[in-house]
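To keep things clear, I will list the structure first and then write my remarks on it.
Here is subunit A:
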Amino acid sequence: MTNLQSILNKQNTLSDNKFFKLLGVSPFGVAVFIILALSPLFIDDQYVMHLLISSLMFGALAIGFDFTVGFINIVNFGYAAFMGVGAYTSALLVSRLDLSPVLAMLAGSILAAILGFLIGLLTLRLRGMFAAIMAWFFGITLMSLAANMVDLTRGHLGLNVPILFPGAGRDAYFYLILGITAVTYIVLRKIINSHIGLAFRAIGQNIEAARSSGVDSTKYRVFNFTVSCFFAGLIGGFYAFFVGVLTPAVMHTRVTVEILVLCYIGGRGSLWGGLLAAFLVIPIFEYLRPLMEIRLIIYGLLMILVMIYYPGGLAAVYAQLVDLIRDMLGMKSKSVTG
Partner candidate 1 sequence: MLELKNVSAGYGPLQILWGISLKVETGEFVSMVGPNGAGKTTCLKSIAGMLDVTEGEVIFKDAVINKMQTSDITSLGLSFVTEEGCLFTGMTVAENLDLGAFILSDKKKIKELQDNIFDLFPRLAERKKQLAGTLSGGERKMLSIARGLMSNPSILMVDEPSLGLAPNLVDSVFDALITLNKKGVTILLVEQNVHTTLEITDRTYVIEQGHICLQGLSSEMLDNEHVKSCYLGIV
Partner candidate 2 sequence: MSNIILETKDVVKKFGGLIAVKNVSMQVKEGEIFGIIGPNGAGKTTLLNSVSGVYKPEEGQVFFKGENITNQGAHVLCRKGIARTYQIVNSFPRMTVLENVKIGSIFGSAIPQDDDAKAREILDFVGFPLPVDTIAGNLNTVQLKYLELARALATNGELLLLDEVAAGLTPGELTEFIELIKRIRDRGITVITIEHVMKFIMTICERIIVLNYGEKIAEGTPEEIVNDKLVLEAYLGKEHAVEAE
């Protein structure tokens, strides 16, 4: 018991350390990152590497999704389409204009961010639910464009994307997505921990009170969409090079829904919840791949059960566990997730 207490205390003092504060990641998070970074040294199985990459990719997408739904409380139902915009843009820039992949991915994210800015403006006057529906319409439209601009995207035939690291194994992709995930998490976490994050939460929890406390809801809503879509575009760029073939299906509502489910199982408003959920859910589902429908049935059921019985998701379980342990050790409760 006392052992546990000292660990918890240590974690607390460590968390207050300048370095971790600056990084915006807890010591535990850094430890996980280091373990992940070292894992290719021990894992030979390419299939396992593939699973890790998929988990990181969907986890990163879920982080970006949660940045909107978990804080300003609007479901960006067209999220996958913004990811697709990033994917198509970077793929096309590399294959048509021979741009360097790094620049191309950056360009893709910027275009996604611009579109995110637009959808932010477009949904400004709408309440949560209707903003979600509008974002959905927007996403469907983007997908239709991708499917119909056949000259550019080859539509449903699929666009072949040049290989990013010719000759290299999966490890290279792994480190790239690990980097992207880390950057996504740290940047979004830094924003959330700043005043801007406070404003987001204020808007998400009580828009009227936020306005009358001086929060410019317009500005922050649009900013949130822009940033979230930027990262969706960035991860989309990675997706393009990783998968190698792009079809409009990547922008489908189904993909948004998958990310949404991860995010909710993980617990909205935690950022890391979706990432954790991805690591738990994606490998199981990959394993069940031959039983495609069954895994999605589980997905649907999980979503229904989480919504009814555990709307806080894994993050709430974690918070309760921490509280429980602290209670057992007679420490003062520190959790703020409620």
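In this text, contacts are C-beta pairs under 8 Å (C-beta built on N, C-alpha and C of every residue); 3 or more make two chains touch, one makes a residue touch a chain; residues count from 1.
Quick note on selection: all candidates are chains of the complex that A comes from, given by their letters.
These figures come from a predicted structure and were not determined experimentally.
Trainee: Check each candidate in turn (1 or 2) and state which touches subunit A within the complex.
Mentor: 2
Trainee: For the complex, give me every residue of subunit A touching candidate 2.
Mentor: The touching residues are 195, 198-199, 201-202, 205-206, 208-217, 269, 334, 336-338.
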